[in-house]
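Complex shown without one protein chain; remaining protein chains in place.
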Amino acid sequence: MNNGQFAFLIRHELKLESCRRFARSWYWIYIASVAVVLFVAVAIWGEAEGFKSEYLLLFSFGLPFVFCMIAFQKLKREWTGNTLGWWLALPYPRSRLLLAKLAASFGLAVGISVLFFAGVAIVETFNLLVHGLGFGDFGRFVKLELHFLLILVVVSPLMQALGLLIAAVSKSSLRPLTPLLWITFGLFGNVLNYLNGPADIEYGEAWGLFGGSVTGWIWLAVPAVWVVAALLFAGAVNVCKKYLVL
Amino acid sequence: MNEIRVGGMRFALDLSQPLYEQVLEQVRSSIAKGEIALGEKIPSVREMAQALKINPNTVMRAYQELERDQLTETRRGQGTFITTDADKVSHIRHRLAEEAVEEFLARMSSLGFTAEDIANILRAKGGEGR
Partner (left out) sequence: MSVAIKGEGITKLYAKRRALDGFDIEVPEYAITAILGPNGAGKSTFMRMLTGMVEPDAGTLTVLGERPSWQNNRRISYLPDRARWYQGHTVEKAIEWGARLLPEFRKDEAWELAGSLGLEADLETEGMSKGQEARLMLALCLAREVPLLILDEPFSGIDMLSREKIVAALIDSFSTRRQTVLICTHEIAETESLFDHAVFVNDGRTALAGSVEDLRAERGSMQDIYRRIYG
């Protein structure tokens, strides 16, 4: 498979997702309503101690689960949409086909994360403007967001490889293992909660990571996470090669 | 059985008999009857296959046999044409006539009629001005 074809396949995977969703008007209405509620809430309670935009960041704890489901659905849709024959019979190795799904899922994950944090930053800006608090602390807020974003980006491949694996296993002779995988989903997905443990978000500390209370070895976790992600991905590829029940 | 008209010829195909033979026979028949004129162009393999809704290979086999019989000739780039040789057509007419008579005689014989019976019946029928 040449690079042009691989890139095309990734674009194809991306377009499958977005086309339908953004075309539906109720989606935009929903987003607009949430935005309005947020802005109103901030306007009313946004002063120094009442409602902090940092609390909004807590919603990002759910994103790893969302990312896993994106990858899960990407694969599952091949058989629920009856396009499995087209996909599996493509003259390319399963690893490439699944990698394209993973890459597209990752792209979506990054996109969603960036949009989320940009949105929260906008809310915070609104907050500061409305209450005339000045932008001194804004830089620190954005830095906090970037820490969260970094964690999400690192963890996303893991959650998404897991999503692909769960989808593949659910349509294979290894189906009985599926509950175990969903438990893993619950354990791994909660990552932001674990990391946040030692910190206190209300006082603007992300977590021990950057506050200095945890040492540099934490950075080893990044390749470790990706190694596990690679293993899960290899598992998904193997299931698709040998164990699928059509 | 639906009758299909293709290029001046009439076809009625029975799926419980080999199709190639039927196509062949029915083209020969059309030629013998003069439904298509000497030198006239007949539909291409593809057109015939489309019209009859059958496998082009089957049509091809029939066409090849026709060419072996010299009833048709293929001109490169132009298509397939009925021979301009009237003798060939007359020959096939006689052959078909012989086949028809053979069949008739065989049936009559299986019904128990002798040659004389047959001759009598024919004479009687002949008088009716068919």
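Letters A and B name the chains as they come in the text, with residue numbers starting at 1 for each one.
The rule we apply is simple: contacts are C-beta pairs under 8 Å (C-beta built on N, C-alpha and C of every residue); 3 or more make two chains touch, one makes a residue touch a chain.
Predicted model only: the values in this text are computed from it and were never measured.
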| item | value |
| --- | --- |
| Residue among B:Met9, B:Ile31 or B:Val45 touching the omitted chain | B:Val45 |
| Contacts of chain B with the absent chain, listed as residue ranges | 13, 15-20, 45-46, 49-50, 52-58 |
| Chain A residues touching the omitted chain (full complex) | 4-5, 8-9, 12, 15-16, 19-20, 81-86, 88-94, 242, 244-246 |
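To be clear about the criterion, only the chains that are shown with their structure count from here on.
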| item | value |
| --- | --- |
| Whole-Å gap separating chain A and chain B, where each centre is the average of the chain's CA atoms | 74 |
